[in-house]
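All protein chains of the complex are present and in place, except for one that has been dropped.
We call the chains A, B and C, going by the order they appear; numbering starts again at 1 in every chain.
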Amino acid sequence: MIRKTVDNVQDALKGVKDGMTLMLGGFGLCGIPENAISELVRLQVSGLYCISNNAGVDDFGLGLLLQNKQIKKMISSYVGENDEFERQMLSGELEVELTPQGTLAEKCRAAQAGFPAFYTPAGYGTEVAEGKETREFNGKMYVLEKAFEADFSFVKAWKGDEAGNLIFKGTARNFNPCMCGAAKITVAEVEELVPAGSLDPNEIHVPGIFVQRIFQGEKYEKRIEQRTVRPRN
Amino acid sequence: MIRKTVDNVQDALKGVKDGMTLMLGGFGLCGIPENAISELVRLQVSGLYCISNNAGVDDFGLGLLLQNKQIKKMISSYVGENDEFERQMLSGELEVELTPQGTLAEKCRAAQAGFPAFYTPAGYGTEVAEGKETREFNGKMYVLEKAFEADFSFVKAWKGDEAGNLIFKGTARNFNPCMCGAAKITVAEVEELVPAGSLDPNEIHVPGIFVQRIFQGEKYEKRIEQRTVRPRN
Amino acid sequence: MLDKNGIAKRIAKEVKDGYYVNLGIGIPTLVANYVRNDISVEFQSENGVLGMGPFPFEGQEDADIINAGKQTITTLPGASFFDSATSFAMIRGRHVDLTILGAMEVAENGDIANWKIPGKMVKGMGGAMDLVASAENIIVAMMHTNRAGKSKLLKKCTLPLTGVGCVKKIVTNLAVLEVTNEGFKLLERAPGVTVEVIKRATEGRLIVDREVPEMNI
Partner (left out) sequence: MLDKNGIAKRIAKEVKDGYYVNLGIGIPTLVANYVRNDISVEFQSENGVLGMGPFPFEGQEDADIINAGKQTITTLPGASFFDSATSFAMIRGRHVDLTILGAMEVAENGDIANWKIPGKMVKGMGGAMDLVASAENIIVAMMHTNRAGKSKLLKKCTLPLTGVGCVKKIVTNLAVLEVTNEGFKLLERAPGVTVEVIKRATEGRLIVDREVPEMNI
């Protein structure tokens, strides 16, 4: 067994530098690497290129890095639940590259799986396809999209073991599995870190080979963006 | 919940006709759809195009269809653990298209996921790439491979529920998940069929949306091809 | 004339037994409330869940179980969770049978614009471009005209496109229309709405080739 555990979030983020490209898992505020984000804030690294489906809210998630002006460019499918984001974008301080959500996921998966590029129908005939190669297969048009290239990938899982194996809970899975192994170094934070052998090999969502560092996060706030309930009666 | 259960293997294979293209899960004799294969033998359908990593042994797995001369063409990565296979191939009765194993898996996954084609490095500069488009990305050469098109996909899982959700065991998983939803109709056979709600939604390997029909197999022989053991001492 | 719930109610009739359905934000979300009880339908949300149920009871919200609108949800028996790549495999691979989404504009050739207004803050397309480029069966739910009273059913979209030639059916507060090679074919009128009213509210080519029945909702 190849041990991937590091002692804490400081060790987990060693090597993160200004101007790097980072992948960050999560959908909205669900399944985001909360502890890695806090440490990025503490480290004050700046000029970051962030690949993440969303950009957090003003005071949580990637919003914390935005408040701190650490992000140079966001590559996302949906942003702007966030006033500071809007201000920086409209003022030109922040670059934004909007990418269809399925394309975003597959650009991660392509990087993980060693595919340099893929053809997808999403965005054909729209401004997303501008400047990109298009091609017909079986009478339908597709756009050629390239795999991402990133330095670090920060993901959050529910449980993980010393070998880096990960298990996710509910829809907190989202982009996290696709981002594992999609960057040079993948850092996984988990709610519960268990010894190797504690997880059933059949039930692992992401094998440890895709993860370079794993640690148990100190604290998870798990904020809910849209609390919706129905009355009991 | 959309119910996918059919009563038996006969109902599960309704619509299978001569000359169709079938995908069959399994690696060697591990995780093969034993009951579907038996029914294919009983149905005497012929001229079949079979996409399967291997071709069984003389008296088990796809070897049963070969004995019966029901297969016109095999699309596989490794064959010939099987005398009848060799005889038919050398005599020209059987066509064989050999495909690198990772390419075979991805041609299934591409069909499942709506990708018409993908670039892979496997086979570049070899006879596998002959007549295929090649292309350079970042200084490395790739071959363009197309998604499979198949009529039926026969897969075997360990547990499944009425909604078609599947869970696999050990290395009997192999090609089965990639083949789900990769053909017009996916038929899953399982060792244990349970009511919807019995499986943890976090632990499902293949969501039921990729499966059209599911049934509990009557009997599983699960033959071992290479029984290897070590002495107790 | 229908209100938003009326539109949702009419669209719910398009949802057939055995359908996997992806609902967009806004009016489409309301459709789930009106689907018949005697048919089996599963709702997919692109953030990674199939078999969505109703909102949770107060106190039972789970931050780890949300829909694409970031709302807390529950799941029904037979549900499954999966990652984003698998979710879009379902969508791109045409395993989802019906996609219902809102639009700012639809053109008579089936083009749709629903993600960007130049000069305004752009939030992004989310999964909409994947959905419209892939689904075989797309229904648009929207008001027939915008707040300024201008038609949203056009000869040609004026806003940046989300997808080309993909919309099959449109249900508005005034009518049900099918996108055909010849233009918008009027299938049904909303209760109390005349063909004349629909004609005036439709900028794109409108085809009225028979007696147009009133909706039955």
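The working rule: contacts are C-beta pairs under 8 Å (C-beta built on N, C-alpha and C of every residue); 3 or more make two chains touch, one makes a residue touch a chain.
Keep in mind the model is a prediction, meaning the values are calculated, not measured.
Student: Where does the absent chain touch, in terms of which shown chains it meets?
Tutor: Listed by label, the shown chains it touches are A, B.
Student: Write down which of B:T5, B:T21 or B:N53 is the residue touching the left-out chain.
Tutor: Considering all chains, including the one not shown, the answer is B:N53.
Student: Using the touch definition up top, pick the residue from B:R3, B:K184 or B:R223 that touches the left-out chain.
Tutor: Residue touching the absent chain, from the options given: B:R223.
Student: Out of B:A105, B:A163, B:A196 or B:I214, which touches the unshown chain?
Tutor: B:A105
Student: Tell me, which residues in subunit B touch the chain that this view leaves out?
Tutor: 27-31, 53, 76-81, 86, 89-90, 98, 100-106, 108-109, 120-128, 158, 168-178, 205, 222-232
Student: State which residues belonging to subunit A touch the missing partner chain.
Tutor: So the residues of subunit A touching the missing chain come out as 1-3, 109, 111-115, 161-163, 165, 181, 195-197, 201-202, 204, 207-210.
As a convention for this text, only the chains that are shown with their structure count from here on.
Student: Among all other chains, pick the one whose mean CA position is farthest from the mean CA position of subunit C.
Tutor: Chain B.
Student: When the C-alpha atoms of subunit A and subunit B are each averaged to a single point, how far apart are the two points in Å?
Tutor: Using C-alpha averages as centres, the distance is 33 Å.
Student: Please report how many Å separate the Cα centroid of subunit B from that of subunit C, as a whole number.
Tutor: 36
Student: From the mean C-alpha coordinate of subunit A to that of subunit C, what's the distance rounded to whole Å?
Tutor: 28
Student: Two or more other chains in contact with one residue: find those residues in subunit C.
Tutor: Residues 49, 81-82, 85, 88, 91-92, 134 of subunit C each touch two or more of the other chains.
Student: Indicate the residues of subunit A shared as contacts by at least two other chains.
Tutor: In subunit A, 120-121, 168-170 touch at least two other chains.
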